[in-house]
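This is the structure, below, for whatever I ask next.
A single protein chain has been removed from this complex, and every other one stays in its place.
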Amino acid sequence: MAKNYSFGAGIWMFGQFIDRYATDAYGPPVSTLEAIDRAGAVGDLMCLDINIPFSDPSITTTQVKEALKRNNLKAIAITPAIYSREFRSGSFTNPDPKIRKKTFELAKQAIEVAHELGAKYVKFWPGQDGYDYPFQVDHAQLWDLAVSGIRQVAEFSPKTQFAIEYKTKEPRVHISFSTAARTLLGIQEMGVNNVGIVMDFGHSLFAKETPADALQLIHKHGKLVSVEVNDNWREWDDDLAVGSIHVIETLEFLYALRQIKWKGPILLDQFPFREDTVGAALASIRSVRALDRLLDRIDLKALRAAHKNQDALAAQRLVQSVLLGSSE
Amino acid sequence: MAKNYSFGAGIWMFGQFIDRYATDAYGPPVSTLEAIDRAGAVGDLMCLDINIPFSDPSITTTQVKEALKRNNLKAIAITPAIYSREFRSGSFTNPDPKIRKKTFELAKQAIEVAHELGAKYVKFWPGQDGYDYPFQVDHAQLWDLAVSGIRQVAEFSPKTQFAIEYKTKEPRVHISFSTAARTLLGIQEMGVNNVGIVMDFGHSLFAKETPADALQLIHKHGKLVSVEVNDNWREWDDDLAVGSIHVIETLEFLYALRQIKWKGPILLDQFPFREDTVGAALASIRSVRALDRLLDRIDLKALRAAHKNQDALAAQRLVQSVLLGSSE
Amino acid sequence: MAKNYSFGAGIWMFGQFIDRYATDAYGPPVSTLEAIDRAGAVGDLMCLDINIPFSDPSITTTQVKEALKRNNLKAIAITPAIYSREFRSGSFTNPDPKIRKKTFELAKQAIEVAHELGAKYVKFWPGQDGYDYPFQVDHAQLWDLAVSGIRQVAEFSPKTQFAIEYKTKEPRVHISFSTAARTLLGIQEMGVNNVGIVMDFGHSLFAKETPADALQLIHKHGKLVSVEVNDNWREWDDDLAVGSIHVIETLEFLYALRQIKWKGPILLDQFPFREDTVGAALASIRSVRALDRLLDRIDLKALRAAHKNQDALAAQRLVQSVLLGSSE
Partner (left out) sequence: MAKNYSFGAGIWMFGQFIDRYATDAYGPPVSTLEAIDRAGAVGDLMCLDINIPFSDPSITTTQVKEALKRNNLKAIAITPAIYSREFRSGSFTNPDPKIRKKTFELAKQAIEVAHELGAKYVKFWPGQDGYDYPFQVDHAQLWDLAVSGIRQVAEFSPKTQFAIEYKTKEPRVHISFSTAARTLLGIQEMGVNNVGIVMDFGHSLFAKETPADALQLIHKHGKLVSVEVNDNWREWDDDLAVGSIHVIETLEFLYALRQIKWKGPILLDQFPFREDTVGAALASIRSVRALDRLLDRIDLKALRAAHKNQDALAAQRLVQSVLLGSSE
């Protein structure tokens, strides 16, 4: 059976997890190189989104390149960790110009590493950019910092493809690039053409979007750079295995990916705090493949007719006929 | 193939829908007798939960009985409309003793009609009992009214089975009987043994419960009287067709029903504002049956082992193997 | 003491309320003319947003004009009821071209009435435009209908100011124009310059926005046409009295209104289901005035310094010093 998509993952899902309660972490430390080996152990991943700085200052890009090679992996993206301690009060939007400069410097490093590793894009996930309290910020100023900070990087390296991964909150209580529409507006305000969006399925659910709908909006504006998948309970970025909760909406999202002729890869973004990471990755790949195969069996002509009539029950019946089997 | 459950419905789903915007209603008026005929047209319903007062004061219980008979339907429950205009500021918890007395009188009528129609329980859905604003009520007083009002009815007719359908809000912004646990506490405080719970799957999702979990809690306390099903987006009581969104959680709920050996019936509670009502009812019945049949194919021994280990990925794989088919 | 703002209201808040449970309504019917008289009874309103069609086909625009005059009121906006029964499956996005045409015709009537009554804008609140179920619609098609439908009206009457009031849901389970950012994107796609936004404070809370932030975004894009206020519990459009819950965020919103030099009016949008409407309106006006006066006493220079540093505790202390009084 044809495999429509190749898969990748964020390297963080193979690292050490920690949170504010299990401060001794959910497992032992994992170096960047070890994480790449773990990703390789999945056996079905083609590429990684890799964080810089690497886990240890002594690790070189050459070592990372070798680790990728021995695991048959490529770097698809470089994501600078603009959310660690020094950026705790913001990266691009930090009130301190020195930290904003450090953000820019780290972005430059990310561009270099991306170039060395042949990555397709540099991802910004400005999870500390925003605010916690009412009245904490002048919202117009904050938004200007968010927009101009990324514009500056994009103008510095006009041939690099950048992408913003939006998220409504966490760790910052309110994050500036919160939704697909708001991020599209921000990108327009930047006035550059090398900044797009990484759409994370779970962040879209969390932002109370319908992922299939957010996808078409981003695509329509020509800004879709990459796609990440996982699942959650809709009220937090739980980063669970794909299809574990929102089966129908994941299926609808995969249908939307077909509509825009997405050729992949699809990246996993999970935090299996209490599960085997490799097993959790395989579970997600299995779910995506199985759901995608269901689409082959849906009567798409009938579905398009149902869509033309916005006929919810007809569409549901078509979906259930392949998901639940015939009921007669 | 064995049909494990018989089905019933709330009569309101065959009536006229209205809301605060489409004040000319989503369709023409429907009398109680017409609604029974529509329910009969589904062809697969065995019983109805019937509201009193009937749509028109001239309709008699005898006529209702005849309408039920000609449609092969029974009355399983009588639900007094303690949420209409005169109860807009509360029924059992209304600050005005005259309205509380009217609530009691309407409850008495419900008992009589239930007796005449052979219904198994009288349902209270005190959707106007609660508060809208901070500081509006003395919460201890309000809770006392909620508890003592139903206790009074239960003591008045100790041989009648009563049931409270909890819901977190709507139409009241905060409803007193909001969750399974809180309602169980209230029933305990009543100190009577003829009041139980009607558990509505959608209300449970809306209350941020996991329905399968709420079910076991109610069952453990011996208070499960009836079960209603539908679906929603988890943030409002959308009353959509069963299985349209929460496929996995509906399946888990059906599994929980098997665990407690529920013999049915299962009642539909939908508001198909924009769909054909009979079609919407049939869609739900089809979903329940198809999902329930999937349970026949799950390796239950393996599932129990996964549960013993609380192994999320193993359990998910068992479920997906029947839902999505083999992925290898 | 200076009164910074004049006030208006949506005429609907003086009408008859109904919902899907209290189907006999929360009070007796109210005609358009009676509603205007009730609005006049508030004594502190200057203008109304008026729905068409009027409550009764026999009511003429001339009668409405007279009713406004005798109550010292003006029409600030005309809002066609594109959410009544015939539009239950959509107005601009209805799958049936005949209904889309009816939407256009009703919009044309709204333009005419706006002209006759001297209203400043025609408001579209397309509360039925969207979808209820996963897989119900082709999201790209739906969005195209939403955008092109309003574009068509805007191009038909280029001298009329139009405004979209966004809302995330209700009555439609998902509404196309859901958030400030998404609506701004839609307006851009229209390519016209006579469509803006009516920002409703409660809809912004409901959409999980921070209202002060949404305001600056709309203002920055030059699209703020009008402002409506109320309060809710953040998870539904409860339409409660201003300042009853979100005191701090209402204050921050009023601060943002000062920053953009909003000259008013401020419109009330409430549904006092269980309260006296005139009293509820007065409560809101009192809250806005009292909160706005507090701003006169905040040390704005110190607040701007706190904002420059994004210093949450400093800002909070400044706000609390006027709200709660000195604590030393």
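Order as written gives the chain letters A, B and C; numbering starts at 1 within each chain.
The criterion applied here is as follows: a residue touches a chain if its C-beta (ideal position, glycine included) is under 8 Å from a C-beta of that chain, and two chains touch if they have at least 3 such contacts.
From a predicted model like this one, the values you see are computed outputs, not experimental measurements.
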Need the list of shown chains touched by the one chain that isn't shown.
A, B, C
From the listed residues B:Arg70, B:Lys101 or B:Arg304, report the one that touches the chain absent from this view.
B:Arg304
Per the definition of touch given earlier, which of B:Asn51, B:Thr179 or B:Asn194 contacts the omitted chain?
B:Thr179
Among listed residues A:Lys123, A:Lys169, A:His221 or A:Arg289, the absent chain is touched only by A:Lys169
Of the residues B:Gly90, B:Gly149, B:Pro171 or B:Pro272, I need the one that contacts the missing chain.
B:Gly90
Looking at A:Arg88, A:Lys101, A:Arg258 or A:Arg304, which makes contact with the chain not pictured?
A:Arg88
Have a look at B:Gly43, B:Gly118, B:Pro134 or B:Gly191 and name the one touching the chain we're not showing.
B:Pro134
Mind listing the subunit A residues that contact the chain we can't see here?
16-27, 81, 83-85, 87-89, 127-128, 132-134, 169-171, 173, 233, 235-236, 238, 240-241, 244-245, 271, 273-274
Residues on subunit B facing the left-out chain by the touch rule are 89-90, 95, 131-143, 168, 174, 179, 181-182, 184-185, 188, 207-208, 210, 212-213, 215-217, 220-221, 248-249, 251-252, 255-256, 259, 303-304, 306-312, 315-316, 318-319
Name, in rising order, the residues on subunit C that touch the hidden chain in the full complex.
234, 241, 243-245, 247-249, 274-276, 279-280, 283, 286-287, 289-291, 293-294, 312-313, 316-317, 320, 323-325, 327
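The criterion applied here is as follows: only the chains that are shown with their structure count from here on.
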Between subunit A and subunit B, centroid-to-centroid distance (C-alpha), Å
39
Hey, how far is the Cα centre of subunit B from the one of subunit C, in Å?
35
Touching two or more other chains in subunit C are residues 89, 132-134
